[in-house]
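Let me give you the structure first, and then I'll get to my questions.
With one protein chain held back, the other chains of the complex are shown just where they sit.
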Amino acid sequence: MNSNPIDVLVIGSGPAGMAAAIQAKESGSKRVLLVERAEELGGLLSQCIHNGFGLIYFNEDMTGPEYGQRFVEKVMDSKIEVLLETMVLRLAADRKVTLCNKYGIKTLAPESIVLAMGCRERTRESIVIPGYRPAGIFTAGTAQRWVNIEGYLPGREIVILGSGDVGMIMARRLTLEGAEVKAVVEILPYIGGLIRNEVQCLYDFNIPVLVEHTVVNIHGIQRVNGVTVARVDQNRNPVPETEKFIECDTLLLSVGLIPENELSYMAGVILNPVTGGPMVNERMETNVPGIFAAGNCVHVNDLVDYVSVEGEKAGQNAAEHASGKASPKMGIKLEAGENVRYVIPQTITGQREVAIRLRVKEPEKDVILKVGEFMTKRLKVVKPSEMLHLVLSERHLKGIKKGTAQLVVSCRKED
Amino acid sequence: MKNVSEIICIICPLACRVSVAVDDEGRIVEIANFQCKKGKEYAVAEYRTPLRVLTTTVIVEKSRHALLPVRTNRAIPRKELFDCMDHLATIRVKPPLKVGEVIVKNILNTGSDIITTHELFD
Partner (left out) sequence: MTDQPILEAEVVIIGGGVTGTALARELSRYQLETVLLEKGGELCAGQTKGSLGNIYTGLNLVGSMILKSVLLPLGTPLTELYHPHTLHTKWCEEGFKEWESVLNELDIKHRYVPLTIIAKDENQIKNLEKIRDLGRQLGGMYADFEQIDREEILSREPNVNPEVMTALFASKHVIDIFPPEVAIALAENAVENGCKVLLNTEVVGISQSGPHQIVQTSRGSIKTNFILNAACGWGDKICDMAGEGRNWGLQYRKTVMIILDTRCKGLVNGMVRWPNVPGRLDLVQRREDNILIECGTYDPTDRPDDTYTIREDVIKSMEMAKTIVPTISEKDIINTFTGVRVFNTRDVEDHIVEFHPSNKKFLNVIIRLPGIIGALPMARHVAETLKKAGCRLAKKDDFRPFRRAIPRFRDLSDEMRNRMIGDDPQYGHVVCRCETVTEGQIVEAIRRGGSTEEGIRMRTRAGMGRCKGGFCGPRVVKILARELNIPVTEVKKRSLDSQLLLCKSKELLLRDEKGSA
């Protein structure tokens, strides 16, 4: 039994957590503990059996499990301690972590923590779709687990609400497994995910796509037997005259991901109301010293590759914190300006090169992305579903006026 | 007589809708509405023979796992996807298997193997 203190404790072993643990080790931490509530490492990677992962991180087109395998191998090789089927029950502001598994309850006091809990899915109940509460309503991710890990199909005739990537991927998956996807219903006037998925998941299979529509009724008392869809107006309200019944036995919901932050909340970590995740600085550190965060629990990412990059950053800084290295002062706040929904990180030192990520509010063509007044980038098209990346190099940062406390990041249409 | 098909290019977020016009003999006579060379090449290839990577699962026996995820190791013609799914529905595998092991060689003569994407210890 190792009685040395734990340098870095990582909560969650998905693409963010594994990258953080590996990097913490590489940055010199002696004891790194990776805690996972499921039965194996990898988080959701094991159930994301489709490809499109690793294009940036490994320069290869991999499936989720293959991408995960690379990290799992490194975790095993790096002598990172792993606890599976272990739930974190409590996280305190003084960084005490209470774990629970079949061996018992234990409270640990690591030097630093990386939060990498990922997201949960928005549910039917919270968006209040009228109807009874029949069996046959699943969120897309839970359906994905059933189909790809457990070996069961939720149903034979499916309607999917929400055209985000998870919804589209499941449309293809279920179709290939022999089910009939009767429609993908999207409330906005455009598809929510990547164009590649639009083509390869929906058009390839002639799956009917209903944009500017929503589900206004779920039929069936004990089991779904159909849904009613309707077109929506500019205020996203259903137009009753356009109601149409679609017979089906299953409704899949892909209506939003919510960063999972119950532990963060317990520890007094300040959350950003726009992202639902912790406010972080350029070191991926939260307002609680020694508690870092990365991946989908900070903000919903579009590519897993960036989740791992963030994880690395958090892991490295967590290791530095554990070794006693002092935190640099964050001098500048980054504010979300015109057509920008949020910016990560929210505070930067202003002295060192930093990568910024952001999402726009509305799709737009021919835009100028600006940071303050000193950095601009022209883009042909921007969409809320695709994260944008900027690097503020030291050269850029030298151009900031002394004493600047805040920089606005905006995305305006070029006139 | 020209037949015009619209191919949505997936290479960059612009998602150009490239139009590909062919004559009665199936020869491409015009390609329009693209913004770059990559897009033009993609549209032609996609029009002629759309290729896709198939990712799916196979049933596992003698294991505590129910399924093993697999993939084609190269893209195969889109029209073969369902036949491949039907064929793979009959395959059974058992542990131990490493990532990348071939479980079906040259599936349905597509030139692609079916390889594992996840380890299967037990």
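In this document, chain identifiers A and B correspond to the written order of the chains, with residue numbering beginning at 1 in each.
Quick note on the criterion: a residue touches a chain if its C-beta (ideal position, glycine included) is under 8 Å from a C-beta of that chain, and two chains touch if they have at least 3 such contacts.
Please read these numbers as outputs of a predicted model, since none were measured by experiment.
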Residue among A:98, A:287 or A:404 that touches the chain left out of view: A:98
Hidden-chain contact residue, picked from the options A:76, A:221 or A:391: A:221
Of B:51, B:66 or B:108, the one touching the omitted chain in the full complex: B:66
Full-complex contact with the absent chain, from A:37, A:196 or A:231: A:37
Contacts of chain A with the absent chain, listed as residue ranges: 37, 85, 87, 89, 98, 100-105, 107, 120-121, 123-126, 128-136, 139, 141-142, 145-147, 149-156, 177-179, 216, 221-223, 249-250, 262, 265
Sites on chain B contacted by the missing partner chain, in the whole complex: 57, 59, 66-67, 85-86, 89-90
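The definition used in the following text is that only the chains that are shown with their structure count from here on.
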Chain A residues touching chain B - in the complex, by the definition given at the top: 46, 49-51, 61-63, 65-66, 68-69, 147-151, 173, 176-178, 194-196, 198-200, 203-204, 380-383, 386
Chain B residues within the chain A interface of the complex: 8, 10, 13-15, 50, 52-57, 59, 66-67, 69, 71, 78, 81-82, 85, 99, 117-119
